[in-house]
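I have placed the structure first, in the form of structure tokens, so that the comments after it can refer back to it.
Left out: one protein chain. Kept in place: all the others.
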Amino acid sequence: MPAAESAPPAIELRHIDKRFGTVHANRDVSMSIARGSITGIVGENGAGKSTLMSILYGFYEADSGEILVNGKPAAINSAHDALRLGIGMVHQHFVLIDPFTILENVMLGAEGGALLRRGKASAKQELERLEREYGLGVDPDAVVGTLPVGAQQRVEILKALYRGAGILILDEPTGVLTPQETDQLFRILKTLRARGSTVILITHKLREIMAVTDEVYVMRGGAVVAHRRTAKTDAGELAELMVGRKVRLEIEKGPAKPGAERLVVEDLTLHDARGVTVLDHVSFAARGGEIVGIAGVSGNGQSELLEVLAGIRAADAGRIVVDGVEITPSQPRDPARMRDLGVAHIPEDRHRLGLVVSFEATESALLGYQHDEAYAGAVLQRHGAINRHCAALMDEFDVRPRQPFLRSASFSGGNQQKLIVARELARAPKVLLVGQPTRGVDIGAIEFIHRQLVEHRDAGCAVLLVSVELDEIMALADRILVMCDGRIVGEVARSDADERVLGLMMANARGADGIAASA
Amino acid sequence: MEDAYLVALLTLSATIRVSTPLILGAMAGLFSERSGIVDVGLEGKMLAAAFAAAAASAVTHVAVIGLAAGIATSVMMALIHGYASITQRGNQVVSGVAINILVAGLTVVLGIAWFHQGGETPPLPPEGRFMPIALPFQDTVAAVPVLGPIYARLIGGHNLLVYVALATVPLTHWIVNATRFGLRLRAVGENPQAVDTAGISVAWLRYRAVILCGVLTGVAGTYLSIAQNANFIRNMSAGQGFIALAALIFGKWRAWPAFGACLLFGFLDAVAIRLQGVSVPGIGEVPVQFIQALPYALTVILLAGFIGKAVAPRASGIPYVKEH
Partner (left out) sequence: MRVPLPRWADMALIPVANVVLALFAAGLIVLIIGENPLKAVRIMVAGALGDSEGVGYTLYYATNYIFTGLAVAVAFHAGLFNIGGEGQAYLGGLGVGLVLLAFDRVLPLAALIPLAVLAAALFGAAWAFIPAYLQAYRGSHIVITTIMFNFLASALMVYLMVNVLIAPHQMSPESRELAPGAWLPQVKPVLAAIGVTVARSPLNLSFLLALLACVGVWAYLWHTPWGYELRTVGQSERAAVYAGVKPGRIIVVAMLVSGALAGFVGVNEIMGVHHRLLLNFNLGYGFTGIAVALMGRNHPVGVVLAGLLFGILSQGGAELAFEIPAITPEMIVVIQGLIILFSGALANFSRPFFERVFAATARA
């Protein structure tokens, strides 16, 4: 460790506590980040890492607790304050101005005078110095929008360094990077450390923690559950700490009785607008009467897989067969047709996709089925049938309050979700696509929704369950596929799965094959 | 031959005079829209300024006071738009439309109440107007063949506000591209969050842009009523604010190309007036309305993506809400 023992830590957090309504996002968090070190903060989605860093960067204010920067108590109320204290942040979603050059992006807010000319000259010099020192490999005159993602991220780092940030926070920096770009980033982080900068790396990827950090904090449920020196721990221990031994969600269910293949997916491939591969030759099959769980850290292609299967997005290559009917990429995307084929979809993004928040519950309960003969005559809608349908769904699924004409936004998250699940299950689908069915849903509703999924499995439906909650996958799935970087990296039968193995496969795809095999 | 030359010169000279309010309006819109505040209210602000300038000058017979009143009134309208768009985060298009309609009514209502001339203001004496400026040796040089008329009729013979309008183009270009304010202006129109995280106030930056817009539409309106004409006539802006907006879009929100579009649209207008009832050899009589409609048609074609791509500043029209 290059830092002298007597020097105060670069950042010290004391008893930080933060609540959002009923959610306790940070519980009494204390950390000490040594100057000139790379410190990792790991945890599952929702463990409270990002909230903590937002507090440190002045986006949120903590309810209680204290922040010390270089040994002095600091009040950080805005990004401006953070910058002044030498804290720079590289956001998960870059905050860059696409049509600007790198130079202009870097100068914004630190122009060095009312006229740009002189500031530009000196900024260019400074960028050249930083370039020599850190080897970021970016041309100051390049237009940011034309750069690959990795280079854009380095511009964010450059922005922080240009403002003299001695403390750099990176929030999930590798999520969007290729392996080569990731390696380059790590080289830069090590150079930063060598030159005395302090780096905080927020991630859920254990390989990265093991590769670059000196120390690591593990967060779970908003609290720090462990603090280790990286050299004295291993990925296995961290995975176990991350996942923890939570109260197991138990669902009474008998063994699966898989029948015929209801959903077959072959070599499904999808590229996003930037040309990055989002789905990489995904192949699998789901049989009637089984729940196939797809585990993975969010952002590894699961969402896109569901959207392609639901007909919302068209794949670039590969084929989908639903109950013997084939859909190829040459056919236009069409969610209505998928519904007709018997595919129901409980979407991940409840508020944007699953319902229309400004609609009455009756209207949201109709979403996707507006042309169904039961609800639409030749011209007019059958409002009687629609209202009875919604009331029946509410009764059956215990949606509260039982008011079909209440705006969808007025229901709690759990009740909104129950309404969506009720709607999608009402037609006894052959294939059920389920994304994050219990995110933001209270315990009672979780149990209810889980029971419904199992019932439909037993009725012969093929259920494809995407969840980032390992507990949920473990509780429900009969078979588990693990996705990482757009590929299916492993398959485990439920009886052979445990959290540690799955966690490692999810967190560490490239090195996971060996571990999975040995488990 | 001599005659054709003179006609061409006069047409170009008319082009400059007709383009002047368009140039000022387009530069005004440029500041507002580059900051992310959509402005369909250029028309209304110009009309308000035209009335205020003529009214103030009618009372005082001092052109500069007219100009000051025009600018002050236009800035006031701009501030209403700014308050609705920036502080209240209202719909910017609705706000612009409201200002256009409000001004269209208010100028007539106040005009009749104050001057009792059917919505017009009294005709102004020369000292109450911006009159053409005589360039040095104009009369002597005018006799010089070829170059003389250019000096006397094209470069010279305009009022002060014409030169002001011409000066705003390089000035706008310079402010937007070479100053700190310009850099921030362009930034806030593309990604206000980036400006915010750099520790700069988004609201204050946008208010300054909107005020600048008001100043320039103020000059434009003043030009209409007390420079180009000698009094205020109801609805005298007659869509020129919208043509300025079209020119701004046509110039893809950049100063020099927008200036070019203003000259083009102004030229079309000047030609339309000259061609009225004239038979063009080989074509016959060109309907005036056809030429007058060209700016709008060209802008639609441009927006449809058939002449390059006009990409508005990315954040335009979207109220900035800090993500907390």
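The letters A and B name the chains in turn, as written, and every chain counts its residues from 1.
The rule is simple: a residue touches a chain if its C-beta (ideal position, glycine included) is under 8 Å from a C-beta of that chain, and two chains touch if they have at least 3 such contacts.
Quantities reported herein were computed from a predicted structural model and do not represent experimental measurements.
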item	value
Chains on display which the left-out chain touches in the complete complex	A, B
Residue, one of B:T11, B:S201 or B:Q292, that touches the chain absent here	B:Q292
Which residue of B:L102, B:A178 or B:A203 touches the chain not shown here	B:L102
Which of B:I65, B:L79, B:I112 or B:I211 contacts the chain that the document leaves out	B:I112
Touching residue (missing chain; options B:A246, B:L263 or B:A315)	B:A246
Residue among B:V7, B:A134, B:A167 or B:V300 touching the omitted chain	B:V300
Interface with the undisplayed chain - residues on chain A	310-312, 334-337, 339, 345, 347, 349, 352-359, 363, 366-368, 370-371, 375-376, 379-381, 383
Where the unshown chain meets chain B, residue by residue	38, 40, 80, 83-85, 88-95, 97-106, 108-110, 112-113, 119, 239, 242, 245-246, 249, 287, 289-290, 292-293, 296-297, 299-300, 303-305, 312
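One rule holds for everything that comes next: only the chains that are shown with their structure count from here on.
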item	value
Centroid distance [mean C-alpha coordinates] between chain B and chain A, Å	49
For the chain B and chain A complex, residues of the former touching the latter	177-184, 186-187, 190-191, 193-200, 314, 323-324
Sites on chain A touched by chain B in the complex	59-60, 78-80, 83, 95-100, 104-105, 107-111, 113-117, 119
